[in-house]
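Omission of a single protein chain aside, the complex is shown with its protein chains in their original locations.
A and B are the chain letters, set down in written order, and residue numbers restart from 1 in every chain.
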Amino acid sequence: MGVENPGMSGSGSPTFLTTRLDFVVNWARRNSLWPMPFGTACCAIEMMASAASNFDLARFGMERMSFSPRQADVLICAGRVPYKLAPVLRRIWDQMMQPKWCISMGACASSGGVFDVYSMVQGIDTIVPVDVYIPGCPPRPEGLIYGLMMVQEKIRGESLANHAELRAEDPLAAGRPRADDREVFDLTGPFGNSTHQNRVSGLVETDAVNRSEDRLP
Amino acid sequence: MSTRTVEYGVSRNPEMGPGGTLVASPTEPFDAPEPELGSQTMLVNVGPQHPATHGVLRLVVELDGETVVSVVPRLGYLHSSFEKLGEYRTWNQIVTLTDRMDYLAPLIYNCAYVMAVEKLMGIEVTDRCRVARVICMEMDRIFSHLLWLGTWAIDVGAFTPFLYAFQQREKVYKLHEALTGARITTSATRIGGMMADLPAGWTDGVREFADNLPATLDEIDGLLKHNAIHIGRTQGIGAISAEDAVNHGLTGANLRASGVPYDVRKDRPYYDYESYDFEVPIGCHGDCYDRYLVRMEEMRQSIRILHQALDGLPGGPMDVADPRISLPSKTDCMSDMESMIHHFKLITEGIPAPAEDCWFSVEGSKGELGMYVVGDGGPKPVRWRIRPPSFVNLSAIPKLAEGHLMADLIVINASLDIVLGEIDR
Partner (left out) sequence: MSPPTSQGSPFDLVAAGTGRARESAAAVEAPAAVPPGNPSVTALRERFPDGVLRNAVHAGDEDVVHIDSARVVEMLRWLHDAPGQQYDHLADVTAVDYGGGRPVEVVYQLWSIPHRRALRVKCELPLHGLEIESVTGIWAGANWLEREVFDLFGVDFAGHPDLRRILMPDNYAEGHPLRKDFPLRGRFSRAEQTRRALTQDPEDYYVPGEIGERVPQVIGADAEGDEGGDDVD
């Protein structure tokens, strides 16, 4: 079993050894997630509250907030992201090492929230790929913890066999929007009073995975 | 005006006795003639994603060795266009936006905004509402100062006060939640009253919080006040004279630390603040340590106000008895056709405001928080402008930081107590 092609033994199916290896690797990964706190606004305060005494994120292996993106595993984008900040967010995401995950915390990061205005990014999924969206304005610390546990759960289902596929990155994509024009249009259409409630209506084709087993029991 | 001058209990600097004039700072640049090395200054970029900038502030710092030559703050990384958005919202809908602007003291913003609109519309709120808002504002002043205290301690190198402060903050979170259902984004006020009356037992919770807080403050004070590292890093750092502070538009604790006793609660009293017995702490050096002392004392004074307000909280209705302003009760709406129509009309049409403008400022936790509202006779503002205290306070940072060390810049920035949501709006 070559390291450059892990998990493949002739037939392409995972072997006993690789599944055990997956288990160990995923166990290690999900219990030592180092968050990169990209906190901008109100949600950042709740993120701080999560890290403080009453909620204590350290219980989940996250006592070390990694303020350097290069040593971080999960990007927590907490708060509003204006267009002026978008290249910074993208730069930080690009600087993070694989494997990496992204949490969009709060309504503003996930969809723009009430700020459907000239200066705001309408959902950071037009900038970076997002694994878990946490609703709320702002979400409670329990919400953030639940989101982090969903990331852990997602890691549990990953396999080194499809590592290359899961972790594929296009080097040319740096500095370009993650979504194409059509998708940005669909994702950022006005909502609220509008009938074009894109995310809820399910009319938009996105990469979002909707599997019931992704949810925690 | 009753003021209380905070004094250095301990001074590490032999050139500056307690209450004496600031002679020099231990971190003054080395004064000997520098050998000509042909060196040049260096640019360091701090932020916008930096743990010590309290948000997405970006400072471009020019350094000579480790001494700050100049600082260029770059803002706008959190510009959410509140003021533009407000022009598309009715007067009551804007309340929701105000607490997202300063998420460290949301209730002060809620109250300040509706107070400005009420003044514009000429509405007198009930006695109970006035006192309830005073309680809310003083509670959130402490709430905001506690967060400042925690992050300030982290920035000077201590982590424990952060945990102590957040323990107390959690109690205010719970009080917020009991009052409004939200931990930070409270949206507690409405024009002419509050979202709801105070829930049963809420005042007891506030009283318990106010009773328990001094012990925590003393504990944190014990960790910091006479701490050699804290004193060495803050005394004589980022000092500004009274004239300069006024000229730069500083307000709040940053101005009072320089010895100017300007407090909107005393100078332009609103909501019977003149009848509360409290002192305005002022400093005499205008440096970071004085700002720390002033804020600590402010929290203690806020506790005094809280106790007086809780004792004097009158009964009676919370909202004004004007059907053009106040909504009917939910029970009436569900059982009575006229109330339903009334509710519907008030929500859909909004409350019209006269075609005038109005400026109302309160003493926010960061400084003078001004609200400038311009109506045109319709239910939406022509212009809703916030005078952001930390925006103006931050504009003095190039002056404060010049000549200090890079590490002091972080302390100076922390001592100003900024919140980016309000700076960038």
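In this text, a residue touches a chain if its C-beta (ideal position, glycine included) is under 8 Å from a C-beta of that chain, and two chains touch if they have at least 3 such contacts.
Small disclaimer: the values here were computed from a predicted structure and weren't measured.
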item: Contacts of the hidden chain among displayed chains; value: A, B
item: Which of B:Met101, B:Leu120, B:Ile282 or B:Val411 contacts the chain that the document leaves out; value: B:Leu120
item: Touch criterion as defined above, residue of A:Thr18, A:Ser66 or A:Gln122 at the omitted chain; value: A:Gln122
item: Contacting the left-out chain in the complete assembly, out of B:Ser39, B:Asn247 or B:Ser329; value: B:Asn247
item: Selected residue (touches chain absent from view) among B:Pro328, B:Gly378 or B:Gly403; value: B:Gly378
item: Which residue of B:Val6, B:Leu85 or B:Ile237 touches the chain not shown here; value: B:Leu85
item: Hidden partner chain, residues of subunit B it touches; value: 43, 45, 60, 62, 70, 72, 74-76, 79, 81, 83-85, 87-88, 119-122, 244, 246-251, 260, 262, 267-268, 324, 349-350, 352, 354-359, 361, 368, 370, 372, 374-380, 382-383, 385, 387, 391-392, 394-396, 399, 424-425
item: Subunit A, residues in touch with the chain not shown (by the definition above); value: 83-84, 86-88, 90-91, 116-119, 121-122, 126-127, 175-177, 179-181, 184-185, 188, 190
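Assume only the chains that are shown with their structure count from here on.
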item: Whole-Å gap separating subunit A and subunit B, where each centre is the average of the chain's CA atoms; value: 33
item: Complex interface listing, subunit A residues touching subunit B; value: 37-42, 44-46, 48-49, 52-54, 65, 67, 79-80, 82, 84-85, 88, 92, 114-115, 117-120, 137-138, 140
item: Contact footprint of subunit A on subunit B as seen in their complex; value: 48-51, 55-56, 76-81, 84-85, 96-97, 100, 103-104, 147, 162-163, 166-167, 169-170, 173, 183-185, 420-421, 424
